[in-house]
Structure formats: C-alpha cells, structure tokens
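A protein chain is absent from this complex, but the other protein chains hold their places.
Up next is chain A:
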Amino acid sequence: MVEAVALADIAPPVAAGAALDIEQVSHAFDIDGAELPVLSEVNIAVEPGEFVALLGPSGCGKSTLLRLVAGLDKPRFGTLREDERRIRNPHPSRVVVFQDPTLFPWRTVWDNVALGLEAQGILKSQRHRVDDALDLVGLTSFRNAYPHQLSGGMAQRVALARALVNDPKILILDEPLGKLDSLTRITMQAEIVALWQRKGFTTLLVTHDAEEALVLANRVIVFSDRPARVKADIRVDRPYPRHRGDPYLADLRRQILGLLGLDATW
C-alpha cells in the first residue's frame, strides 16, 4: 500500500499506465509435429504503473509471454486483459522494444521514430511528438542519420524513442539491453527508470540478469524452467535511484539466484 502511494506521487495522472491481467495462460509450440509446452498456467496481475521484471533461465518462455501480451500471438489457453479489455491483436497502447533494435535500415532515425504515428495515420498533425521523443532519448542531432551509422546503444535508444512516441500504456521490454556493453547498459538502465517515472506507463521487462531486475523493477517475478510457471513474486520495496551495492538488494539477489538453482555460485 505504501508503494501504491509512492507510485501515485511520481506518475503523472494523464498518461498513467494500464492494468494487465494474465489469467491461467498456457501456451505451446508445434515443432515437427511434437508439442513443446512453453507456458504453464501463468497468473500475474499487474497494477497500473508498476515496473515488473520477468526473470528466468534462458529459453524458459518469458519472451513468448511478452509476445502474448503484445498481441502478436494468441495463447492456447487462458486470457490476457489490458484494463479489463481482452487482448486479441497488437495495439499501439502496448509497444515492444526487442532485444535487437530492428530499426528499418531504409529509414532515417527520424522516420523510424515516426513509424507508429505514420502507421496510425496521425503523423501529419503530430510531428512534434517525434521531435519530443528523439529529444527524450537525446538523439535530436542524429535525426537524419541512417541506422547503419549508429552504435548499438544509440540504435537501442532510437528503438526506445520509436516505442515512446506512441505514449504506450504498457511498455514491453524484451531484454532490450542484452546486447549492449556494460557501461552503456548501466547508463540506459538509469534512463529507462527516469522515463518510467516521468511517463507513468506500466512496464514489463524480460531479463535474465537478476541485478538488472532488482535495480529497475518494483516487482520481480521468477519463472521456472520450461514450461515456465511463476516460481516467486518478489516486491522490491526500495526508493530510486537504487544503489547496486545496497545490502537489501544483495540479499534479494541471493534469494533469487537460489530460486534459479544458482546459489552455489554465489
């Protein structure tokens, strides 16, 4: 409850995030005729404006869950709801930032960021939103550059701006920092927290880095091996900006690594 109050303080009332309900969701892939279960009866209720990290062993099905939330795939069983409305298709209120920036190489940085508004047919009247989004990630001077001229970190910032320009209610981050060098990574973690605090959207972050999850999220959900089921749901009740050496976080990290079967390495 204390946390809800704290969130209400930071989140601006206009662009507040949406609630997300994942109920009894199971999913499987067909691989050469054999059924490969990837998600098993997953139940998660996310409050508006929460920052939830999904943590689990690599290949456990976290990214599949994100695709279901985005509406890119439909679950075999169970339902997903955004603010009580069932998720059936992709919608710009739920935007994904993927592990690869997947910028369109034939478009300049500006045109890449404008993609969402253009697809929705509102670019003409809303051009300033593209400029604002570029400004937000500090890449205004690169507006006319092509993606092949950008570094990995810059490209991922453009991908972030391309998502944020739509004012999403739910921001879905699929290991967006996974391929960046550690310095860029630390910088961008701070940037993501700042953006989230400023805009108030609900955030779902898939990661396999326990430290990243603890520094960013106010809730960490730990998944089991495939088929993924929720193993633990941990509140991270610490103010921002968080310190990496915080003994409270270190303790949580030990617990989480234990849940993932890695306590021997600690």
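Definition applied: a contact is a pair of C-beta atoms (placed from the backbone, for glycine too) under 8 Å apart; a residue touches a chain by one contact, two chains touch by 3 or more; residues count from 1.
Methods note: contacts and distances are computed from a predicted model.
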Taking the list "Sarcosine oxidase subunit gamma", "N-methylglutamate dehydrogenase subunit B", "ATP-GRASP peptide maturase of grasp-with-spasm system" or "ABC transporter permease subunit", the UniProt entry for the undisplayed chain gives the protein name "ABC transporter permease subunit"
Touch assignment to the omitted chain, from A:T102, A:Q126, A:T184 or A:Q255, lands on A:T102
Residues of chain A touching the missing chain are 70-72, 90-92, 94-96, 98, 100, 102, 104-107, 115-116, 118-120, 146-148, 162, 166
